[in-house]
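Sharing a structure with you now.
All protein chains of the complex are present and in place, except for one that has been dropped.
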Amino acid sequence: MTRRLQTEILVIGGGATGVGIAWDAALRGFDVILVEKRDLTHGTTGRYHGLLHSGGRYVVKDPQSARECIAENRILRRTHPHCIEDTGGFFVVTPEDEGEYPDRFVQACAETGVPCEEIALREAFRREPLLNRRISRVFEVPDGAADSFLATHVTAQAARQAGARILTYHEVTGLLLRGPEGAREVVGARVEDLAGGETLEIHATMTINATGAWAGQIARMAGLTVEVIPGKGVMVAMNHRLVNTVINRCKMPADGDILVPIHTVSVIGTTDVRVPDPEHYGIEPWEVALMLAEGDKLVPGLSRARAVRAWAGVRPLYQEGYTGASREATRQFTLLDHARRDGVQGLLTIIGGKWTTFRLMAEKTVDKACEYLGTRQPCQTATTQVPGAEQGHYWLGHRLHEVEEHELHGDLVCECELVTRAMLENAVYRNPTLTLDDLRRDLRLGMGPCQGGFCTYRAVGILHEMRERAGEAGGEVDRSDWEVAYMQSPAHNRSLPPPSSLPLALSSPNLLLRDFLQERWKGVRPILWGRQLKQEMLDSLIYLSLMNVDHLPDAGLTSPMTAFYEQDAGDVGETEAGV
Amino acid sequence: MFTESWQSVGPSLDECIKCNICTAYCPVAAVTDRFPGPKYAGPQAQRFRENGQPHAPDRSVDYCSGCRVCNEVCPTGVKIAELNARARAQMVAEQGIPLRNRLLGRNELLGKLGSLAPRLANLGLHNHVSRVMAEKVVGIAREAPLPRFSEEGTFGSWMKRTAGERLRSDRKVVYFHGCATMYYEPFVGKATVVVLEHLGYEVIVPPQNCCGLPLLSNGEFGAARRYHEGNLHKLVPYAQQGYEIVGSSTSCTLTLKEEAPELLDMFDEESEELKLAVWDVFEWLRERYRQGELPTDFKPLPMVLPYHPPCQYRAHRVGRPAAELLALIPGLDVRVSTARCCGIAGTYGYKREKYQIGMDVGAELFEFVREQGREVRMTACDSETCRWQLEHGTGLPSRHPIEVLAAAYGLYDLERREPRGV
Partner (left out) sequence: MREIPDLLVIGAGLSGLMAAYEAAEAGLRVKVIAKGLGSMHWSAGTVDVLGYAAGDKAVSMPLQELEGLQAVAPHHPYVVAGAEAVTEALSRFVALAKELGLPYEGAEEPGRNLWLPSPVGAARPVYLAPQGQRYGDLALAEPIVVVGFEGLRDFYPWVIAENLRKQGHRARGTVLPFALLSERRDANTVQLAQELDELKRVVTLARALKEVVEPGERVGLPALVGLDRHGRAMEVLQEELGTRVFEIPTLPPSVPGMRLYRALRSDLEGRGVEVEIGMEAVGYEAKEENGGFRRLLWVETATSARPLKHRARAFLLATGGLLGGGFDSNHEGRVWERVFDLPLAMPQNREDWFRPKFLDPAGHPVFQGGVSVDREFRPVSPEGKRLFANLWAAGNGLRDCDGIRERSREGIAIVTGIAAARSILVALRREKHVH
């Protein structure tokens, strides 16, 4: 049986942009449904280094992007303060970055309105003692670090509070089309509920394709061609904060030129390699080596520090008619109005841009939708705070501080990232959870040095125990309004009575275990040497020697994510380096 | 704050594989919930601290006693105790230092003051009323084993008084006595001097100041740096002339060698020169023994002697040389303790809120001493505060092993704690 839903606006894609659109549209009074084939932020939003741009990176190359960035930077600091750490940023001139770029940079900052101040070297080294002492000039800009998981979650909560429905693990399998060739109209989408196994038909007046690097695939369902330039960027997280300020090279954007302190780690990024498929790509050894070598130019010795993980995201770059290298493609966003562009009604595609400008992209998209839907409600997102904003800016010590104040040491499940049992339970009760990877995005579970070595087992045990005890006390939690604003706060999460039923597939602990072990393995494998290799061997000892996880029952069970975790980077074939 | 560098203790957090061995062996976490354990307070919490924080996010690290058992058992080489000491310094830098910790950190100054009128000072300090006052006003536990000022004059005054009797020789060694020997236990210094002279060395006692450890463990890094610089200034010239510098207080020698440079990020040439010249007295004596230079004209000392190699000694990572050499003494039955810590950990056990923790930690050691039988008359330990704690916890007198060695050479009266006339 196919269930039928009706809405005004259907948003496809649960990244920052899609969720931003749902929020914006719901605030303007539209009836909205958002579908995401996996968890929120599974795509590029959850796979970037976490930079809140000041715009500095683009002042010379892409002044329009720079202007947008600084404007949005100021807005997001007000609307999403708890998702942002006010790290500040440096643009540094290393011996290799000589030439006239630094002066052009200063000039361009002035022209684009990006605040930029040259600071004394002594001051820079006092603040960042590990910086390369051969750096000759340092400019300070208002960069920041953003938690894109939390930001997207709380934006989704804000959207839900405004009436939007958000369906994760709902994959679009086809667009609902009406009308003959030449007068075609998109009237919604056919959607598969991957967890529940149900098929839905969602009928919508306007369908918005906000699937980023996957936008071409959705457009193709309407017979349209949208040539996304999937630019893969590899990032390596170092085990702790080598710096507390975002460090950029003061030169034209290139590989490995940025070091972002985010939560407990520092992320060196990125490469930019055009890949054939946003879903299937590997992390090549040369990419990791390049990140380390470039990182050494910012912080000498970085390559000998402990790397904790590597990952890649695919930039959804778009430039009508462009076929060159992804690094050179514009960072601006593009809104494709398929009615005007292709003569297909009822479909908009928003593509390109960057996390920092997600709100602006949403605003422009909903503005366009308004034109078709015949209302002229003004956008409210620039002046509306999302839930949890009262917490103020994030600061690195906040979890430790709360654990200490409330003496929660004994309740820690993930000791590396300070996740308590109650945080874990509440994250499951209060928002849909299918895999431990979802909880990782919610809570940072398993993101520390041991990469799940200890907490994977504990989380599986606790989730299973929750299922065993569900209904014992019968406390029903209303999950229609996900509570995620304080999800990351140890102090604000106290144990709730177990609800009468638990969501989704918490059914097989063995599957949860295997999936998460493989998911963590995928991201450590490219950086396994030295201390992280030793760590991984201890983790292997725990899960093989001690637990015998590789000989548990239910070996054949799979989740919607299993194939993705198991996908072998080695089988992907050649990527087009620098093409 | 203090400059972070790759040599510094901070990056050692990267060595941690979270295996929890340190927590399993931590003597403090074993007896109290107030300290969540070395892994938590060290490499784990450190990732949430880093330099330039708006404020120190954690307080429980103050319950680390600094005993370094964690460093000893860690299979990967995290400098846990040092990370904790750093974190405490950050707290001090932000929140200021309680008067109590200022006092405990300045035993040299206290020693100087007390030694002006030691009898009066002892009377003033060691009575019930003033101890209650001290606990109430400054937070020094009333039961804690505070030392007594030497009423027979300081070690320095003894050296002066006996200058004519001291051995002159071509072979010379520099002696670092430390504050406790200077003001509270001059007899330890005397025993050291007579032993060194027995080996044929002339003992040079140059001007010196406190090694700075009490300040380091109370988070006063600025003041500790001045002390260490003072010692560099006074002692490095000897090191450069090729003299070896021998100390009888094992925590002082550890500080001069390693703790001060590591905690203060002083990796300069002078600190390195000093480090390589400094020896703990038994480490140095063992070297003489290995070279065949140690006289073995021991007189029998028939007794059972429980010996506790203190935490600071183990932190030197030179083994248990005192136990090795005492074992050469005929009749002496040395029983080496495997207890982790006596609980005092420098100044830790003096603090009102930590006194009981210190005693609970020490229980393992006190029990060990009791197990050695009723005939045990005294114990031995290389560290002064540990000896005081041992005496407090067992009711038995405690001696520095150098006193025992001196006695075995017939140079020292172990009961009265003074050199015998030669």
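Letters A and B mark the chains as written, and numbering starts fresh at 1 in each.
Convention: a residue touches a chain if its C-beta (ideal position, glycine included) is under 8 Å from a C-beta of that chain, and two chains touch if they have at least 3 such contacts.
Bear in mind the structure is a predicted one, so any value in this text is a computation, not a measurement.
**Student:** From the list A:55, A:129 or A:509, which touches the chain that is not on show?
**Tutor:** With A:55, A:129 or A:509 as choices, the missing chain is touched by A:509.
**Student:** Can you say which of A:52, A:162 or A:460 touches the chain missing from this structure?
**Tutor:** Answer from the full complex: A:460 touches the omitted chain.
**Student:** May I ask which residue of A:222, A:292 or A:485 touches the chain that does not appear here?
**Tutor:** In the full complex, the listed residue that touches the missing chain is A:292.
**Student:** Among A:35, A:167 or A:412, which residue is in contact with the omitted chain in the full complex?
**Tutor:** Within the whole complex, the residue contacting the unshown chain is A:412.
**Student:** Please give every residue of chain B in contact with the chain that is not shown.
**Tutor:** Chain B touches the chain not shown through residues 19-21, 23-25, 29-30, 33, 36-37, 71-77, 253-254, 257-258, 275-276, 278-279, 289-290, 292, 314-320, 324, 338.
**Student:** For review purposes, identify every residue of chain A that touches the missing chain, sorted by number.
**Tutor:** Answer for chain A: residues 285, 288-289, 292, 303-304, 307, 407, 409-413, 421, 454, 457-458, 460-462, 464-465, 468, 509-510, 513-514, 517-518, 520-521, 525, 527-530, 533-534, 537-538, 540-554, 566, 568-571 touch the chain left out.
Going forward, only the chains that are shown with their structure count from here on.
**Student:** Taking each chain's centre as the mean of its CA atoms, how far is chain A from chain B in angstrom?
**Tutor:** 52
**Student:** Across the complex, what residues on chain B touch chain A?
**Tutor:** 3-6, 11, 13-19, 33, 36, 39-40, 43-60, 76
**Student:** Any idea which chain A residues touch chain B in the complex?
**Tutor:** Within the complex, chain A contacts chain B at residues 127, 129-130, 239-241, 244, 264, 301, 304-306, 395-401, 403-404, 407, 409-410, 415-416, 418, 448-450, 453-454, 531, 534-535, 538.
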